[in-house]
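Only a single protein chain was left out; the remaining protein chains are all shown in position.
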Amino acid sequence: MTVETAAGDTPPEPELVQLLTPEGQRVPSEHYDPLIADITGDDVRSMYRDLVLGRRVDSEAVALQRQGELGLWASLLGQEAAQVGSARALRPQDHVFPTYREHAVALCRGVDPVKLLALFRGVDQGSWDAVETHFHLYTIVIGAQTLHATGYAMGIQRDGAIGTGDPDRDAAVIAYFGDGATSQGDVNEAFIWASVTNAPVVFFCQNNQWAISEPLERQTRVPLYRRAAGFGFPGVRVDGNDVLACLAVTREALQRARDGEGPTLVEAFTYRMGAHTTTDDPTRYRLNAELEHWKLKDPIERVKAFMVRGDLADQAFFDGVEEEADELAVHLRAACRALPDPTPTSIFDHVYVEPTPDLVAQRESMTAHLDSFEEEAAR
Amino acid sequence: MTVETAAGDTPPEPELVQLLTPEGQRVPSEHYDPLIADITGDDVRSMYRDLVLGRRVDSEAVALQRQGELGLWASLLGQEAAQVGSARALRPQDHVFPTYREHAVALCRGVDPVKLLALFRGVDQGSWDAVETHFHLYTIVIGAQTLHATGYAMGIQRDGAIGTGDPDRDAAVIAYFGDGATSQGDVNEAFIWASVTNAPVVFFCQNNQWAISEPLERQTRVPLYRRAAGFGFPGVRVDGNDVLACLAVTREALQRARDGEGPTLVEAFTYRMGAHTTTDDPTRYRLNAELEHWKLKDPIERVKAFMVRGDLADQAFFDGVEEEADELAVHLRAACRALPDPTPTSIFDHVYVEPTPDLVAQRESMTAHLDSFEEEAAR
Amino acid sequence: MTDQPTGVQKLNIIKAINAGLRRSMENDAKVLVMGEDVGKLGGVFRVTDGLQKDFGEDRVIDTPLAESGIIGTAVGLALRGYRPVCEIQFDGFVFPGYDQIVSQVAKMHFRSGGRLRLPIVIRIPYGGSIGAVEHHSESPEATFAHIPGLKVVTCSNPLDAYWMIQQAIRLDDPVVFFEPKRRYYEKAEVDLDGEPDLPLESARVALPGTDATVAAYGPMVKTCLDAAAAAADDGRSLEVIDLRSLSPLDLRAVYDSVRRTGRLVMVHEAHRTLGVGAEVAARVTEQCFYSLEAPVQRVTGYDTPYPPARVEEEYLPDLDRVLDAVDRTFAY
Partner (left out) sequence: MTDQPTGVQKLNIIKAINAGLRRSMENDAKVLVMGEDVGKLGGVFRVTDGLQKDFGEDRVIDTPLAESGIIGTAVGLALRGYRPVCEIQFDGFVFPGYDQIVSQVAKMHFRSGGRLRLPIVIRIPYGGSIGAVEHHSESPEATFAHIPGLKVVTCSNPLDAYWMIQQAIRLDDPVVFFEPKRRYYEKAEVDLDGEPDLPLESARVALPGTDATVAAYGPMVKTCLDAAAAAADDGRSLEVIDLRSLSPLDLRAVYDSVRRTGRLVMVHEAHRTLGVGAEVAARVTEQCFYSLEAPVQRVTGYDTPYPPARVEEEYLPDLDRVLDAVDRTFAY
């Protein structure tokens, strides 16, 4: 009988890859330990710092939105480890295609967080330099960026920048997306393209178990990482609240890509601790108990516990990071408020590389209209 | 280690479900034999007849296209068993959502083949009664119909017409599509919808190994039936040139659907013996040897051999079917040539249920324009 | 039976559409609501608030996150005899479903020689001025109004919202139903038990006037009424027409008006080039050639992508730009 096993009678779920328990205990793994053998105490401290700063950017942005300084904010609360762990697995030559929630990845890639605030303030639509930071623009249309990432990876292939063995040359791409996004045609087409072309791309799905109000079971009835096998490439599920495990798993996947072995789907199993965005009210659709349960798995607390347990840091260190976060917050508040509004006529810039006669005329008519107010005011 | 097996190191392929060898030998199967235990000699003969008539409709249509009577034809040559086997698994209350190539399915559902010719002649866009025949319109936009089929199946669920155990009530839907179609977002979205809603739909993929000039490996690097597992429902690969195996496998899948057990993906492994359509020239992209190889697996020859071997039919029977096919061909030729062209103003009908004032005006202007010629001619 | 609101109530557009949906679902068990977050959450704007609680998960369906899937499965449901009302969460997210809408939904009735009908309503909250990020403020109505087989309508106030959604659901043609999200919270009295005083596909004179005609739809109707009030203060009487139906486009009232005023200003948020205003200008010039004192003036969003929120008010037509255009028509 060749009927494949259905959802009901699947083999037992493989373990979630976990290298740090929620209590901060290091779980040994024959397979993954070598992948992070080089990680020093300094590295752990620096990751901890990224986690804390990432969270602080987020909480500060939420506060700024409440104060009317931002139009909207999509909080990453709870997803810091998935983002920092995967981002720290990147090499400088790798490229990132994010959604709208990858603030901690941006931070790790050297994107000025003020630029993230600018976008959500409504000042621009992404003013960081994607070419320099290798961190591409936020994509709001669900799933669209997974195809861009795959195409970019096809470009890397054409440039001969995979499989050479040169660690500074071989490059890979990582595409971020959510659990909800897995239902979009685009994401599945990206899987097909990547598989068929063997493109060097890692599909990094942050399964935070909610797509606004819709729980995971509205998108799938089997674990998402399994989707990959059906398309002919590996899928792996990792504890998304475990920064070390996310680092190890993503490193392996990126290296496969750089080595010319093709795509991998990483499902980072995590939880959206906050609202979908600042306009959302999750109490309408989910139970507080769920949130409380996940609080116990906090991605930052477990690293802290691990560090304390292993004497990797003392209170002075933690205080130092906290202080740095405070300073960052002060800076963000000030910088956000100081962001200048765009000039009205700037909307005519960059529609095309060269302005068209129509747009020149439309710009002139706007200018004349605006000037007429000034004239009136001057009278 | 939880990394799933990649394309390279998969477990050995499960056997293709086959109940009839190319030589017409019956292959026993513990699992599938009970599913066709009721099939009598009459049934086999009647299936043979469907296969032959299906092929004759096809070859006649190709000839009519050559003679300029049709604008185009998409030949089913080689896929008769996949179509007849699956169609014969349907109950009257089941519904079919075809592509543009399911001529033999249409025949089995009682659609007048002249209506198929009418479509390809350019007389209309599908004049059969989808409500009465349960055979929906041909869909040319690749993959679009898989979502319609899934939605239709969701309607059946809402009507309480699954899982009642009443064999005349419980209904299912079958969606036909090709190997190329599996790359479309729509088809993958249909898989997701069907899985999440547990809709009573069978996805019947005729993998004829070509999408126009593109071979299977441009669409996937693993067998297509495996796609299903990643979406959480069973996938099965059947010898698409074996009418009995197609019947058995589709019966099982449809029954699962009717019983409320959800979707199945059936990959009927077959071969497009002809050109993609009458405008295509396959010698530009594929080797004749491949064709010759597949000729040995002809779906009709093996049933004939099986029947002869098992004394299920004598020469008179075969001659009778041939004669019937000849008559059908004569009828088709005459009926096709006799198809009246649509009247020009008929294009304004059925844009909306009630004509809009704009369309009434446009129709009047067309009429006036056409009348002006008659006036001129009359002068 | 659910708690059907009744009597005369002061409702905003959200509540009015909610009441219209509720009434449609009460009256016809075949009416379904489907889309992202339409269930427990009641939609991101709460338009479907409470419907799942009252009508169950089979009739108010939280769908997977995929617009082509929403429309494509709605086609199947409609073929089975259901009347799906699909919610697209925001204007900019309709495009993944565009293929199903233009190649399948729009054509099924025609292709089948009239045998098949697709009574599907596709609700799309649209337009700007809500301070949103990208893809949340667009006005894509022209890309639908160009497609034969679709009807395209839009409401501008709670009363129309209440009736038009019910009329759209009752229609056997597919309807793209645009909702002016910047006006969602504006209130008016709605007699829930009355009868609609206009067919779905009719324009409405929102304000009679004598000096110039202003045509608009959806979110811009209020802007034009405000402009008319300001013009009245200056002694100029504007007639404001709410088009309501963009396909078919009902311009009888506009022709009547232009024949009297000789001047037309057409206002919409969508891009100027090939926006609905282009068609209105072309038709009005055809029909009222000798009446026009000035060419039709279009006041529209500019031909740029929808800009960041902090500059959207300059992008969007407003009272001043409407009045400027009226002035321009008098300069001829």
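We call the chains A, B and C, going by the order they appear; numbering starts again at 1 in every chain.
Just so it is clear, a residue touches a chain if its C-beta (ideal position, glycine included) is under 8 Å from a C-beta of that chain, and two chains touch if they have at least 3 such contacts.
This structure is a prediction, so every number in the text was calculated from the model and none was measured.
Counting contacts over the entire complex, the absent chain touches A, B, C. Across C:F95, C:Y126 or C:Y162, the residue that sits in touch with the chain not pictured is C:F95.
Within the whole complex, the absent chain has one touching residue among C:V205, C:A294 or C:L319, and that is C:A294. Between the chain not shown and the residues C:P5, C:G50, C:G81 or C:P305, the one that touches is C:P305. Contact with the omitted chain, checked across C:V44, C:A161, C:V221 or C:L249, is made by C:L249.
One of B:G24, B:G260 or B:P342 touches the chain omitted from the figure, and that residue is B:P342.
Checked against the full complex, the candidates C:R59, C:R80 or C:R111 give a single residue touching the omitted chain, namely C:R111.
For subunit A, the residues touching the absent chain in the complete assembly are 97, 124-127, 129-131, 136-137, 139, 141, 144, 146-159, 185-186, 189-190, 192-193, 196, 349-353, 356-358.
Residue positions on subunit B in contact with the hidden chain: 71-72, 100, 119-125, 140-142, 180-181, 183-186, 211-214, 218-219, 279-280, 284-285, 341-344, 346-348, 351, 358-359, 362, 366, 369-370, 372-373, in rising order.
Looking at subunit C, the residues touching the absent chain are 68, 92, 95-96, 98-99, 102-103, 106-107, 110-111, 134-135, 142-143, 145-149, 247, 249, 270-271, 273-279, 281-282, 285-286, 289, 294-298, 302-305, 332.
Please note the rule applied: only the chains that are shown with their structure count from here on.
The chain with its CA mean position farthest from that of subunit B is A. One simple way to say how far apart two chains are is to compare their mean CA positions; for subunit B and subunit C this gives 40 Å. Separating the centre of subunit A from that of subunit C, both taken as means of CA atoms, is a distance of 36 Å. Multi-chain contact residues, meaning those touching two or more other chains, occur in subunit B at positions 185-186, 189, 192, 196.
Across the assembly, subunit C contributes 63-64, 66, 68-69, 96 as residues in contact with two or more other chains.
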